[in-house]
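So, chain A:
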Amino acid sequence: MTDSRARVLGTIRKTLNRTEQSPLVDSPPSVPSPRYRTPLPADVVEQFSLMHKRVHGTFEAVGCLQDVPQAVRRYLNEQSIPIKAVISPEPELSSIEWTGLDVESRASNREDASSVTMAFAGIAETGTLVMVSSRESPVNHHFLPEFNIAVLKQSRLVDSMESLWPLIGEQPRAINLITGPSKTADIEQTIVYGAHGPRTLHVILVRDVVS
Partner candidate 1 sequence: MQVTSRYFRTTAREALLDEDLRAAMGRAEGGFIDTRKMAVEELENFEEYREFARKTKNHVLAHLDYYLTQFESNVLASGGQVHWAGNGEEVNRIVLDICRRPDIRKITKGKSMVSEESALNAGLEAAGFEVVETDLGEYIIQLARETPSHIIAPAVHKTRQAVTDLFDEHHREAGYSRVVERLDIVNQARQVLRDHFCTADVGITGANFLIADTGSIALITNEGNGDLTANLPNIHVVVTSIEKVIPDMLALGGFLRLLGRSATGQIMSVYTTLFNGPRRIDDLDGPEEFHVVLVDSGRSEILGTQFRDILRCIKCGACMNHCPVYTSVGGHAYGWVYPGPMGSVLTPLMVGQKKAPDLPYACTLNGRCKTVCPVMIPLPDLLREHRNNLVEMGQTGVVQRWGMWLWSIVARKPVLYSMMTSLYVLKLNLLARMVPAFQRGSFKYIPMMGAWTSSRDFPVPQASTFQSQWKKRALHD
Partner candidate 2 sequence: MSATASPPKTEQVALLVTCLSDLFRPQIAHAAVELIEKFGYWVDVPRQTCCGQPAFNAGEKDKTRILAENMISLFESYRYVIAPSGSCAATIKVHYPELFSEGSPEHEQCMKLGEKTHELSGFLVDVAKAALEKKSLPDARSMRIAYHDSCSGLRELGIRSQPRKLLGDRLGVDISEMSNSEVCCGFGGLFCVKYPEISTRMVDNKIVGIEKAEADVLLGGDLGCLMNIAGRLRRLGSETRVYHYAELLTDSDPGPAIGYQK
């Protein structure tokens, strides 16, 4: 298909009145900063939780990582599902004492009802979880199980997407920006949650920032 490549690029250059590759003479316009009519809460935690709940996510905050298992247990109990989960094979999640919980640290499969993942970051402006794929963070954890619980450290909260990009070094295979549980409006334009991805998305915020 190298012929097509030459043809497509050739036509583009011809229509742009050029014979060779265009040099970039000017830089692209800069992105405006958002201004909201009703100002968002100044506190990023409050902002994140507000926006996350607005898209049908649920939220709770705990004091430290060791509090996570209890929160997960409580949450799974509330959902009336077995107290077990597949967790991301990630050092911090693996270091936790998962007493009273049946957890397996591996890639997920379709039998897994719930997953516990570690968010790379959270975007307060939109209540978005940022997941960065790696050996320690398989992607399917965010999509296959019906119930997804994400652990988010307060220190990883950023105000906007613009502040996120510098935190990501080399591009991973996938960056997943997740804003609420899966949904569809394809039947009569009415929202139903749990289309293909998780039906629920629960965020456990770990307050690792000393105020």
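By definition in this document, contacts are C-beta pairs under 8 Å (C-beta built on N, C-alpha and C of every residue); 3 or more make two chains touch, one makes a residue touch a chain; residues count from 1.
If you want to know what made the cut, all candidates are chains of the complex that A comes from, given by their letters.
This one's a predicted model, so the numbers in the text were calculated from it and none came from an experiment.
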| item | value |
| --- | --- |
| Candidate from 1 or 2 that touches chain A, complex-wide | 1 |
| Candidate 1 contact footprint on chain A (complex, rising order) | 1-2, 4-5, 7-9, 11-16, 18, 21-24, 26, 28-32, 34-38, 51, 54-55, 89, 106-108, 110, 126-128, 133-135, 138-140, 142-144, 160-162, 165, 171-190, 192, 194-198 |
